[in-house]
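Omission of a single protein chain aside, the complex is shown with its protein chains in their original locations.
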Amino acid sequence: MPTDTKRVRGPEVSQSPLLFVSKPATALPSHGPRTDGRPRDQVDVRPVFVRCGLVSQAKGSAYIEAGNTKLMSCVYGPRETERKDETDMKCGRLTTDMRFAPFSCPERGSWIQGSQDKDLSLMLHESLQPAVCLHKYPRSQIEVNVMVLENSGSVLAHAVTCASLALADAGIEMYDLVLGCAVRQDGSSYVVDPTYKEENSCSSASSENQGGLTVAFLPSLNQISGLQSDGEMTEETLTAGVRTCIEGCYKIYPVIQQALAKAVRRAAPPPSES
Amino acid sequence: MATVQVSEAEKVYILHGIRDDLRVDGRGCEDYRHTEIETDVVSNTDGSAKVTLGHTAVLVGIKADLGKPKPMLPKEGYLEFFVDCSANATPEFEGRGGEELGTELSNTLYKVFNNKHSVDLKSLCISPGEHCWVLYVDVLLLQCDGNLYDAISIAIKAALFSTKIPKVHISADEEGAKEIELSDDPYDCMRLNVENVPCIVTLCKVGHRHVVDATLQEKACSVASLIISVTQKGTVTCMRKVGGGSLDPESIFEMTEAGKRVGKALHAPLMDLLQQEERLGTKRQKVGFLG
């Protein structure tokens, strides 16, 4: 069992004091505007702030902030593969690693990668891989790291967006950007880009049609590269949810494009007109 | 996963066949391979099932242990999934080789069962906040020949069906200390309602069409597949794209529809089979691996 000996570890069993608070009706209202003022049943993603190139050591990096969800991504490579026995002569390797900072969630996490992080890393890998021209990088490896600084919902969706931006910033050849969007279905209504509270709330009234859906989308190729849902939903809801997510992706597309253009302009300023 | 080498010519052959709704082994695009199910094969468990789907073989054992409920959900028991990709299935799984696939499979299973109706978790509660049943669902891969997800989900449903949890009685003494008593009668047990346990359908996109229950060869021809877990009523509890490629939205919609149809149709014969086996009772001849 790998244990982290370098850090001071808390007691073996501890619980968040929030559990002992006498609960003031945790169930969020299932109609009316959302807590952050966005309307329900509309494709209204949180305003995003994105910036490229914040980590100077990495080949490419990006930071994204959507509401309170904050994450950063670094890209290293292409470089020689670590595992020599898996070197592919024709095709490069993409490795992804997504982690939560221990302070990112209401409950303290561990520094060691848990199975949830591994699962998210895998989803990230599957969402990014179709977009990267790996055949241009034979015998080499491209590493993508994502660190979640604050988890306020829709983490995977924003991680996909952020990682693809970092890949573009690193100058890795890609077919397209990858954008992510999440939807939470709650009974007959849905919320786009849900917050942490919305993701984890469950109104007991309507438990029939309830679940989350995350889509990774290549906008100019019109292809879905990642899809994941859980909970209980009918097929019609799912189909509608996928459409909503695609629409949501198009909403953030210009912001990402702009951030990328800005990064390029800064890296190679256009020759002055005069 | 066991690797198969498929040449370009073979790929074209498989692709053209699927275009005409005829697969290499003579199946149509939405047909499953020959499936065998047997429950109650390992007597050390509370419930077990062995499923073979073509050459894919899976063994699931369920153990019920006493545990403490999760602090967020004091009135519910919970399920733990573990997938053991043993070296028996393929030499690549030796040592830690199978761990990656194992976590991927078990994480998907957690998602599939992450809803209120699949298993009635409240019935697993013994005394709120203190004791509950924890069902350890251990999946053992014995042989891989494609379509692991479907085989595993069928085996889990069958194993949950056969699970017998002993009844317990709680007695409190004067000081309020509770004591748990296990029923002595082995027939005095609780059964789980598996009506809403979903089955997973994996659809593999090959060329412009999709196939159900792909073999390893067919899988090698496809870039992406879609996993859909469907309940008897047709509710989707989990959907996931796996594989390195991307899919176009229209084909995702088509595949969801097909997955729902196939999944729904899977439940009735499965339940029939399980009930038939149950009715045989002690007269049933256990075959196990000796058959």
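Assorted remarks:
Chains here go by letter, A and B, matching the order in which they are written, and residues are numbered from 1 within each.
By definition in this document, contacts are C-beta pairs under 8 Å (C-beta built on N, C-alpha and C of every residue); 3 or more make two chains touch, one makes a residue touch a chain.
Keep this in mind: contacts and distances are computed from a predicted model.
UniProt lists the omitted chain of the complex under the protein name "Exosome complex component RRP41" (options: "Ubiquitin-conjugating enzyme E2 2", "Exosome complex component RRP41", "Alkyl transferase" or "KLTH0G05434p").
Considering the entire complex, the omitted chain makes contact with B. Remark: the omitted chain is touched by one listed residue; of B:D21, B:E36, B:E94 or B:E130 this is B:E94. When you scan B:I14, B:V42, B:I152 or B:A224 for touch with the missing chain, the hit is B:V42.
Seen from subunit B, the chain kept out of the figure touches residues 2, 42-45, 48, 55, 57, 59, 61-63, 65, 82, 84, 86-88, 90-91, 94-96, 136, 138, 140, 142-145, 288-291.
The definition used in the following text is that only the chains that are shown with their structure count from here on.
Separating the CA-averaged centres of subunit A and subunit B is a span of 28 Å. Here subunit B touches subunit A in the complex through residues 71-72, 103-104, 106-107, 111-112, 114-117, 224, 226, 231, 234-249, 252-253, 256-257, 260, going by the rule given at the top. The touching residues of subunit A, counted against subunit B in their complex, run 15, 19, 115-116, 118-119, 122, 126, 129-131, 202, 207-208, 210-211, 213, 218, 221-235, 238-239, 242-243, 246.
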